[in-house]
Structures are given as structure tokens and as C-alpha cells.
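Questions regarding the structure given below will be posed in turn.
Here the complex is missing a single protein chain, while all its other protein chains stay put.
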Amino acid sequence: MSLDLAFTAHVGALDLRVDVTVGDEIVAILGPNGAGKTSLLRAIAGLGAIDTGRIAVDGTVLDDPAAGIFVAAADRPIGMVFQEYLLFPFLTARDNVAFPLRSRGINRRDARGQADEWLARVGLADQADAKPHELSGGQAQRVALARAIVADPRVLLLDEPLAALDAQARADIRRDLRRHLAGAAGARLVVTHDAVDASVLADRVVILEAGRIVQQGPMQDIALHPRSSYVADLVGLNLYRGTADDGAVRLEGGGIIVVADHDGRGDVYVSVHPRAVALHLDEPHGSARNHWPGTVVEVDELGDRVRVRIEGAVPIVAEVTRDAAHELALAPGHTVVASVKATEVTVYPA
Amino acid sequence: MLAAIAALLFALPLLGLLQRAGWSSLWEDLSTPAARDALRLSLECSLWSTALSVVLGVPLAWVLARGEFPGRALLRALVLLPMVLPPVVGGVALLYAFGRSNGLVGPWLYDTFGLQLTFSKTGVVLAETFVAMPFLVLTVEGGLRAIDGRYEDAASTLGAGRWTTFRRVTLRFLAPSLAAGAALAWARALGEFGATITFAGNIAGRTQTTPLAVYLLLETQPTAAVALSLVLLAVSVVVLVALRDRWFGIRR
Partner (left out) sequence: MTRNVRPIVAALLGAGMLAATWPGATAVAAPTPRGSVTVSAAASLTEAFTRLGEAFERKNPDATVTFNFGSSSALVGQIQGGAPADVFASADLATMDKLVSGGQVVTTPTPFARNQMQIAVKPGNPKHVKSVSDLTDIGTIALCGAAVPCGIYATSVLERADVTVPESSITRSVDAKATLGAVSQGDANAAIVYITDVKAAGTTVTAVTIPDDQNVNAVYPIAPIATASNPKLAKSFVAYVLSPAGQRTLAKYGFLAP
């Protein structure tokens, strides 16, 4: 099983450029709004044409402008779950799920039978006669999923499948969705802007930013070694980019970060966890190799912890206890010195 | 206060009509051969013209709602023209297009197919369709625009081709506006007078629909005229009451 995506597409003001292969696995497409995630799904589904390149499933070309090939959406072996589910309001849950089968010419009785099986599989056997407006968010999502899978597609696309749910239902439904996705076969792509969704649902994560794939791999790897401020913000890390030379990394803005590893050379990313940052009112004299003076810009209380944002030669976010913040009387405009041990700094090639 | 005046504007003529009705002779007035012919003709022709309006009007509405071509605004203006034209002018225009003696295509139709549209029931249907179809096109175009296009996207990802999507999804969403448009077109066709009398003439039993019969009767037998008018009135009330839910109800 392979879904080959190697194409460019111009959608509105966005330039989408992807080159990735998805096997028999669950892949999350994670990125900020406007990154092109939905456009990517629509291109795969055949709801929008690409400009150059090709899209192929198991060797069958679905879209290849240069060769003049474009397979209509209805003829592609894909199933899609839309962000707002888009269940047909005038059909019952059963008839919604039966729709793809009826569209392929299967007679009503057989189609309804299969629909009932799938509804039972997602635990909605007793809602088969309900109309979409009578279903809860989580139930509607399961009907939409059943509807997308019932015709046995080789590629399954899910556009923000949990976005329409309230926070309480989310965790449980996410677990269920993981179970259903794991039980299905083929290339399964889940588009989301939520890092937790990506972590839970997918085996592999692809970061899409401004139409480009900037990073891909297991979520833990990405979280530990972010390659863009988007991901860094997502996982709450401080991220820098600079040139390493003999134990120090020089940042573009001029700041210097002392690192523990003296062999690194060249273009690198540097990440520092906010918890590894200590704040002082005066220049400290201790073992920490990094002292960065700066000005407090923002103070955010989050329960017992406080996140402090500091501007300076090395801008940084520090996480301290509430007591500590009060003791130091941290407030915007105050000058502080942030110190970080070299051993707490993670460096990796860019 | 203004609403009360508006309501009176509609209620008073209705009350006037009811007050002048010859209730005692109502059944006789409605049972004359002329009255029965007129009512039967009105029913037949209005239903035919509604059907024609649907068959021709839905594709036209589709083109106007979904099409992208230069001159679309012009086409819409053309379609709405019969709504703006005084019906008699519409009838004259039809005459100059389809009249056998000096129409644009009328003489050709007669010479080639032996078809004369004037003074015929077909002519009545043509005149009624001319004035009624714009209502259907307008309503259906609005209905098409209101459909969330993503449902049609969803249908195609579920394997439905264009015709299947239209049949099983679009039409279902369109059903209320289609019904409303058809009802409006029917009501308009039923009440059509000016274009009918000018183009199809006023031939008892063949083209004398109820409004035309009323017109002639008004001068000589007012009570019979009122009786026929009351039938038209009753029909309109029924249509409006049936439409009410479609127009104002939220589509489930």
C-alpha cells in the first residue's frame, strides 16, 4: 500500500508543495491554520486539481497534469470525513452510511444491511434510524467515519475529526477514534491543528507550514527536536537557530549560547526547556555557563507555575513557581538575568 | 399601526368580493357550461404550464446559479423580463414572435409543421408559461445558491457521480424551493389574463380560462363573475396556506 504525493498546487494565496509517501499507516498532518492541510486533503480527494507533479495510489495515477490524467473524485478509492461531518440531513444514520454503496449500484436491502453492520461496529446500532440533527457530536462523527469506510477505500482522509467536539467528549472520542483507525486498513491521513490529537491518533506526524513540509517523524522526535517555531511553540520549548563553533552557538541576533558539546559545527537548532531556566535579579556567579540579561515582557500564571517571557540578546521563556515569581516581584518592564546550564541545552543539526 | 393598514389593504377587497357574491345562485352560476369549461381549462392549462416551467426552468436556474460565462447577468435580466412587462405587452410580444400572420417564427411554424399557436390551448399554455416561469427560475436559483456546496463535495468523495449527486443530494436540498417555486408559478399561471387574451384569444371552451370568463361576465352578469372569482380566490388561499410552512419553516 502506498499513497504517493509529489506535487505542487496553487490554492488561493497559498503555494502547496509536498513530497511524501504514506504506507499502510496512520499519518497526522499537523500545522497552523492556513498551512494548507485542508487543501492537501482536497487535492488527494480530487476536489481540487494540482498544478504539477502527481498523486498515485498503489501505482495507479489519480492526478498528473503533465500526462493529462485526472480521475474524478467519485472514481477515486478514497473515503473522507469532513470537518463538520456533512451527514445528509434528510437521510437517517443508516441511509447515510448506505449512501456510498447505493451510489455504486448496490441494491437498497444489501446496502442497508452492510450499513447496519458498520453502525454496530462503531457502537451506534440503536441510532440507525436517527436523523443527523438528533445525534450528538461524537455520534455524528462515528456515523461519518462509518460512511467513509463502508465502501472499503484504500485511502482514508479525516479533516479535523475532533474539532467539532466539546472538550469533555474529546478525550474519550479520541481514544475510540484511535481504535477504529487502528482497526482499519490502507493509508489513513488525519489533518489536525492539535498536537495531542496528532500524538494519540498517529504513528507518524508530518508538520505542514505555509504549504511546505518542514518536519516529519514520530511525535516524540519532533517534540524533542523541533525545526520550526510553530512546533516549538506547540510543545512549549524555546527554540533557536544559529552557528555552532567550539562549544558555543552564535545566534543571528548576536546572542551566544554555551553548549556542552564541543564537537558540533555549522548550522544548528538549539532548544531549551522553560523549566531549565532560572531567573536572577543580579548577575549570578554559579556553575551555569549561560547568563543572559533581559527585560520581562509578559508574566502568565498557570496554576502553581508561572511562565515568564523575556526579551534580550537571547529571548527566552522561563517556567518558575508562583512563590518564586512573587518573591522576585516579577512584572513586565523589570530587568532580570536568565541562567541556563550548558548541560540543559539540546543542540541538533539544522 | 402601519401593519394594520397594510392588512386592511388586502382584507377589504376580499370582503368586498365576498359581500357581492350571489350566494343563493352560486352553485347555478358555477354549473353553467361556460363556467365549467372555464374552470376546467384553467386547471388543465395552469398545470401544464407549471410542468413546462419546471422542466425548462430548473436547468435555466442551474445555469444561472452555477454557470460562469459572460453575459450571465444579461440572461438573468432576460428571464425576469416577463415579470416586469405588463402582461398584455407580453401577449403582444408573443404575438409578434409566434403569430401565424406576422410573427418572427410563427409563419415558419405554420408552413413547416402546420402549427398555429394562437387561438389554441397550446397558446394558452405558452402564454401562461411565459409569465409564470420567471417565478420558478428565481426561486430555484435562490435555492441552489443556498445549498452548501460541501455536501456535493462529500457526495463525490462517497462515490456519487455528477448525475447521482444531483439526483440524490442536490434535488433533496432543493425540494422546498422547487415546491415553492412551482406553487408560485402555478398561482401566477392560474391568474394570467393579459397575455392569454392577447395571444391565445378568448374562445369559449378552448382558450377562455377563468380570468377571461370573469372579464366578459363582469359587464353583464356580475354575480356569475364574482362566483368564478371566488373559486380562484379559494384556490389561492389553499396554495398559500400549503406554502406557508415551506416559506417560513426551517427545513429539517
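Read from first to last, the chains carry the letters A and B; within each, the first residue is number 1.
One rule holds for everything that comes next: a residue touches a chain if its C-beta (ideal position, glycine included) is under 8 Å from a C-beta of that chain, and two chains touch if they have at least 3 such contacts.
None of these values were measured; they are calculated from a predicted model.
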item	value
Partner chains on view for the chain not depicted	B
Touching residue (missing chain; options B:Ser53, B:Thr139, B:Thr207 or B:Ser229)	B:Thr207
Residue in contact with the excluded chain [from B:Val54, B:Ala97, B:Ala179 or B:Leu218]	B:Leu218
Touch list for chain B against the chain that is not drawn	92, 95, 99-102, 106, 116, 118-119, 197-199, 201-208, 215-216, 218-222
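In the analysis below, only the chains that are shown with their structure count from here on.
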item	value
Length of the line joining the C-alpha centres of chain A and chain B, rounded to whole Å	56
Contact set on chain A toward chain B in their complex	42, 45-47, 72-76, 78-80, 82, 84, 86, 88-90, 99-100, 102-104, 131, 133, 147-148, 151, 157
Interfacial residue positions of chain B with respect to chain A in the complex	148, 150-151, 153-162, 164-165, 168-169, 172-173, 252
